[in-house]
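In what follows, a structure is listed as structure tokens, so that the remarks can point back to it.
Note that one protein chain is taken out, while the other chains of the complex remain in position.
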Amino acid sequence: MKIFFLCILLIIAVLIGAYLYRVIRGPTIFDRVLGLNGISTKAIILLALIGIVFERMDMFIDISTGYALLNLVGALAVAKYLEQKGLP
Amino acid sequence: MTIAVEIVLLILLLVTAAGAILVKDLMSAILLLGTYSFFLSLVWAWLGAVDVAFVEAVVGAGLATVLFLVTLFGTAPKDSRLRRPPPPIAALFALPLLGILLLYAANDLPEFGDPNSPASSHISPIYLENSFQDSHTPNVVTSVLMDYRSLDTMVETVVIFTAGIACALLLRRKAS
Amino acid sequence: MEILSIIFIVVGLFFLIVAAIGVLRLPDIFSRSHAVSLTDSIGAFFMLIGLALHEGFSMNVFKILAVLALLYLQNPVIAHATVRAALRAGLKPWQREAS
Partner (left out) sequence: MLSASFDWVHLGLGLILSFTVAWINSGHSPFVPNFRLWGKIILYIPWLFFRILQSSLHVTKLILHPALPIDPKLIHVKTKLANPAAVVLLGNSITLTPGTITAEVEPDALIVHALDDISAEDVTSGRIESKIAEVYRNGE
């Protein structure tokens, strides 16, 4: 069972690479913001998975709650900035 | 299997760091730094340092990104030195040499999680035994950070506070 | 219970893979946002519910559900803010040239 979760963990970590490609090579700045959003969602899932693998779910799910809240603040700040400044 | 996860996370970390250095636009560099903090926090969580991961996520991904953005509000959004001069040749030789030296020195460090290493045979038991009597805090990491190393933490807070004041000053100058 | 959680996790993984392919393949920012929304709304749902089923009934299940509710409340806000910023910045949606 632990091997199964490790495999899932590995696959998701590789999938983050696709989003990272979008963040680094994105033609516009908005692609980067979208990629960051996708990465943070993946990171929340990854943290929950790490909690399952280490059998300390109670600690790791707390960090993922923190991630989710912070992600909202950061993304809204970026979007507000881009609306006011226009395309860089 | 666990090694593979670590390798993938570290590769993602390296690619993000390289991208943050090489990208031309300051805004994209900020976003890449936020991504870097996410990955670093994942690495900390994978190593079992949950509190450090939490701090990294809060300060690195949340607070630092917002502070950088507020700074960009008040200053020029373009990097003025788009054409960077090439690095001197001495640096090209000296930096890999330094890296090799550091890797060689890292060989002598104790193994990760080694119960016989000095850190876990001398320091950790004292903290674990005495922290509750000393500070009455159920979380050991919190008592170490906030009581035993409170000066260090206070100066870190001063750094963040100074950054916040600077951002407020930049915003006020723009408004007037 | 274990079988059900494995099924949920594999379904969620399938949607995550599809979303990653979509992020790589789709042509412009507006259509890519659909792929990201696919991840957020359905991939994360199946993954987290699968993990909650594996965990069994305890305090952690409530925390997982809280994270899920948070995701469902904030992800539309983020996607909408990004797309609105892109629209106001003057980006035109991609269209098929031939038709």
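A, B and C are the chain letters, set down in written order, and residue numbers restart from 1 in every chain.
Criterion: a residue touches a chain if its C-beta (ideal position, glycine included) is under 8 Å from a C-beta of that chain, and two chains touch if they have at least 3 such contacts.
Just so you know, these numbers come straight off a predicted model, no measurement behind them.
Although one chain is not drawn, its touching partners on chain C can still be listed: residues 15, 18-19, 21-22, 25-26, 28, 30-31, 33-35, 37-38, 41-42, 59, 62-63, 66, 72, 75-77, 79-80, 83-84, 87-88, 93-96, 99.
FYI, only the chains that are shown with their structure count from here on.
Chain A and chain B have CA centres that are 17 Å apart.
With centres taken as mean Cα positions, chain C sits 28 Å from chain B. Work out the mean CA point of chain A and of chain C, and you get 11 Å between them. Of all residues in chain B, none touches two or more other chains.
Annotation for chain C: no residues touch two or more other chains. Contacts from chain A toward chain B in the complex involve residues 3, 6-7, 9-10, 13-14, 16-17, 20, 23-24, 29, 32-33, 35-36, 39-40, 43, 46-47, 50, 54, 59-60, 62-63, 66-67, 70-71, 73-74, 77-78, 81, 84-85, 88.
Chain B contributes residues 1-2, 4-5, 8-9, 12, 15-16, 19, 23, 25, 27-28, 31-32, 34-35, 38, 41-42, 45-46, 48, 50, 53-54, 57-58, 61-62, 65-66, 69, 72-73, 77-78 to its touches with chain A in the complex. Within the complex formed with chain A, the residues of chain C that make contact are 2, 6, 9, 13, 16-17, 19-21, 23-24, 29, 32-33, 36, 39-40, 43-44, 47-48, 51, 54-55, 59-60, 63-64, 66-67, 70-71, 74-75, 77-79, 81-86, 88-91.
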